[in-house]
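One chain of protein is taken out of this complex; the other chains stay put.
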């Protein structure tokens, strides 16, 4: 397969465009998806300005290519967006809904967690709800407390939902295509600080399976488990430690749900020491989920206490000075690795 | 203090009535709170039928005592209810909002987690938001997938929220009075299967502090941590095991957030064996949070892997046959205890 | 009222089946053998049937906690419904859903819904599917007067207008949300006018009158099917039982309910509106008899049926995981 350097943003757009071209039942639903074209500005109509692709810029070009019936621009009404996507998924479409910031799940969560996620079970297996909810997660851009959260822990707690959080452009494309083709509702979390990061990405469509962790680097001494933007920080710490001869294995689960339990446990079994890095929450987060998994199922192979590196139990602060301290840093990961080795 | 046998329901009602009498800024907000009196049925107006106190029956009598201005009956619009409560709390009231079933948080979560919980931090400490959101949690009554959940794990993940889940009438009254007097937003989770359970409860007002676990029974061999309705099941298992000479300590954290970390760790230190029983979730639940706490902070004292007893990763099924299998049972707790002892 | 004899009989049969189903459930519930909560539809039969008689099996509806009537009207199997309500494996949802989650996509029933106001946004999704796939399909959602105050309902209305979706929003105004009067909870002078202000045609009809509902729905469905966008129908009809089985109904007197049953019976009104030369009273009586027998049989089967096997607890969460 031919590949090229693509940003995480481009990789996502690629996935959307290729799946829309392949399957006429795939539609995009979201706010401002044809921004610049909506409304009835007479001075613009003739100009054929390309829609800017939503505030994320991710869908740029899709409206021009597929038109208003498949790139569906909506009012600012997330509850109707997600509910409509769920209803459409039940009845023959494969909608991809853009939630912009995942933080907005608070205004539309019922449609996702009580409806879409539960249809199949409540209806005794007689429904499928193939939909994707895409949106940004993550701190780092001074977007403040209501635009910087990473609630994938909340989504992963919901039986019926699948939850994906790619850490690089290659994974993003393959996992998003999988998400669109998947017959279950998928929450696809895009970290806002990764959009401009590039990787070598195949030009053609490909899928990556859910529930398969990626060992972004292999190592013998300590397992560091990290997701999404935290993977870079983990690798940064690992680089630093490698210079001192400390060999760190970095495991990126890629999908929070399903979780590659085996992949995680295997690495833990081989190193016996674990650092979990997680941006979601200081309480009841994905990090705690991993710690529970390991402490219940790999207790025997642990040679040191698990180290959990999360943000503090505070909202995300606005000021960059505080926000940088809020985020798990490479330095904190490094310190945690050393701590597990000191036991 | 004089005490009397009271149901969990009566204890809660007691707390509400006494706090309303004490403090004129305490108001109740919810659907159907004066049901039976609302509307303009001319045949009823003269009859002065007592409001039935909402579908939970918990607020029965309050409307008669305090009137429509303090027992505020609302349309079925949870997002406006919680938002209104948050705004009122910021500006001088101490609202108690009844959400009926906590499962409904999906239609109003923004007001709780993005607004009320974050005001104080976002506003640099210049706000207080003394509000309580009360509602039912829990499976066991065949209320099916959208009326049987226990999302306190989701709430506990939110910095700024406090989360309470009493397991008996005595705790319910003391913790609810504390919640109303507390200056932070509190989510108060009432397990629907506990409403008719009785305990000896002081007639006067009293508070129980948040963040203080209750050792419902002391023991030497294994620590069982359980919350809300699971406490009864844990004690049931403990009774059974006691007959065989196995001594189980049952720790009820009572508040999910703040969590009595010390209280939990102390027990674990003394027994070295832990079973965690949790109804919230099979992934990213409160049980995982506890397991993470213990495995990171009490690793050295653990003599066996932590056992985690949760429901499966499925929605709550309707049919009693399945629902009973869904709920963590005394038998499963018992088996888990034996397993930790077998190591 | 240009329905032919066959259509009249079919419509009456549906209404009669709903009545028999609900009246019987009222009795069955008293035995304590029905798990959970049930909300009965008696008194509102003409609404569900008046709307659904205008829909094809390939059209979709979204429903409420008070969904039995909608299910029957849309063609759900009565045995399957009854078994579901009893929590049995033979139920339409294999006992996993219960009364508040009965669904059958094969007849276009997107599910009862335990979240008040849940249906409209799902139904506009079905309408979007129809529009996108260009199959001429139409969707309808049912919401109560209480539920009509939910924000998501208004969002769905606005979305439907903006996207010109083929949908009919049915608001069933039965005077109460639980024990709270519509006159208290709906601040607007008029539910239909409120919907109209979102930019769509909206009408109010007598929900005890099948023909009034049917006419309004026919017009609305036609408009939707021909690309004319959404319509709201507010249909007014009181329920005869409590909010749920167990409701003491403090908010109204037994006399008021008796009066209701005497004067606002959708079945009796239906009969009175049909020319006795077209359909004889005995024919209606026979249908009622058959409905009761149909429901008898369903109850017997449901009671005899097995609960779901324990291993089913873990199935049907995902298509694949």
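A few notes on this one:
In order of appearance the chains are A, B and C, and numbering begins at 1 in each one.
Note that a residue touches a chain if its C-beta (ideal position, glycine included) is under 8 Å from a C-beta of that chain, and two chains touch if they have at least 3 such contacts.
All values reported here derive from a predicted model rather than from experimental measurement.
Every visible chain touched by the undisplayed chain in the complete complex is listed here: A, B, C. Residue C:153 is the one among C:153, C:224, C:237 or C:317 that touches the chain missing from this view. The hidden chain makes contact, of the residues B:59, B:74, B:280 or B:319, with B:74.
Contact with the chain not shown here comes from a single listed residue; of A:219, A:253, A:285 or A:315, that residue is A:315.
Although one chain is not drawn, its touching partners on chain B can still be listed: residues 25, 27, 69-70, 72, 74-75, 77, 79-93, 95, 110-111, 114-115, 119-128, 159-160, 162, 182-184, 211, 258.
Within the entire complex, the positions of chain A that touch the omitted partner chain are 31-32, 34-41, 43-44, 49-52, 55, 73-77, 79-80, 104, 106-107, 141-147, 312-315, 317-322, 325-326.
Mapped onto chain C, contacts with the missing chain fall at residues 149-155, 157-162, 184-190, 193-194, 196-200.
Simple rule for what comes next: only the chains that are shown with their structure count from here on.
Summarising the inter-chain layout, the chain whose CA centre lies farthest from the centre of chain B is C. Our note on geometry: chain A versus chain C, Cα centroid distance of 39 Å, whole angstroms. The distance from the centre of chain B to the centre of chain C, with each centre set as the mean of the Cα atoms, comes to 35 Å. Counting only residues that touch two or more partner chains, chain B has 79, 104, 106-107, 144-146, 312-315, 317-318.
Across the assembly, chain C contributes 91, 93, 95-97, 101, 113, 115, 151-152, 317 as residues in contact with two or more other chains.
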